[in-house]
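This structure is in structure tokens; I'll ask about it shortly.
Presenting chain A:
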Amino acid sequence: MTSFGSVLKQMTVKRIKLMNQIILVQISVIIGSCLYDFFKGNMGSNDKTLANVTAIEMGSLIALGIVSIVYLISFMNLEVNSNRFRLIPISDIKLYMGSFLSTVFGFMYICLIDLIILGSSVLIIADKKMISRMFSDIHFNEIIMMLLALFLIFSIFIFGMIMCNTINILGSVITSFIPGGKQKIVKWIVYAIAIFLIYKVSSYVDIAGWLPGVDWTGDINDLSYSIMQVIIEIIIFVVINMNLLRFVETSK
Partner candidate 1 sequence: MSNLLEIKNLSYRINQKLILREINLEVQAGHFIALAGENGIGKTTLLRLIASVAKNYRGEITIDGKTKPEEKKTMVSFSDQLEGFSKRTKIRDIEKFYSQVYPDFSEEKFDEIAAFLDVDCNNNLSSLSKGMKERLVIALTLSRQVALYLLDEPFSGIDVMSRDKIIKGLLTWVDENSTVIVSSHHLSEIENVVDEIIIMKDYGIYEHVKTDDIRNEQGKSIEEYFENIYWEDK
Partner candidate 2 sequence: MKFKDNIPIFIQIKDIINSRIISGQYKMGQKVSSVRDFSIEFEVNMNTMQRALTELIAEGVLVTKRGLGNFITEDIEIIDNLEGSRINSVIEEMYNDLTEMGLSDQEVIYHIQNFMKEKRDE
């Protein structure tokens, strides 16, 4: 039987390769627009330069970040829908874990690289005065909060991707059971129902209600609470997806 490691490796390498291509495009866009600005004489004082560059970077990072998420979702769906992956002699659970973990690794990879790009360009362009201004008032608390906030955003995106996967899986299972399931209209209705059901399930998660007596007040606690909520949602939907796989036929 195929080992979990081989499948995970294949899936991760595929995503990293794609992320590298996207990052290359991001860097070219950044360098390209910086050069453009430079030759147009827009690179004046340090402050203005930094703001310009940061704006360009944020724009391209966000745009291409969306592209990477779309690809990551399509890869997960392919791993559920295609013969290429479903013929592999491995249990559905291991296959799905590979799909999920490689998506997390791939997204983590591009997020870290993008943070490094953003961070290093700030450090390159800003001069000593600006840097000391930026770091003088920072408390340890604020650093923690920023990290937690970033992690929360990361988790929310992961959750979004998993949910799209659930919509695909649930939609596919329902359409194969109902008559006339191959028509487009029916598919749209089924997917709408799937989205509704998923919304219902996810709203059911309520940590505060489940763990009464825990003090959630305060900023850091707020963030931690949200993070825990999202992680539990992720776990629930990963488990749902893994168990629904046995009903999903391949369509490619």
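In this section, a residue touches a chain if its C-beta (ideal position, glycine included) is under 8 Å from a C-beta of that chain, and two chains touch if they have at least 3 such contacts; residues count from 1.
Inclusion criterion for the candidates: all candidates are chains of the complex that A comes from, given by their letters.
Just so it is clear, the model here is predicted, and its values are computed rather than measured.
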By the touch definition at the top, chain A has one partner among 1 or 2 in this complex. Which number?
1
Taking the touch rule as given, give the residues of chain A at its contact with candidate 1 in the complex, in rising order.
1-3, 6-7, 9-10, 78, 82-92, 175-182, 246-250, 252
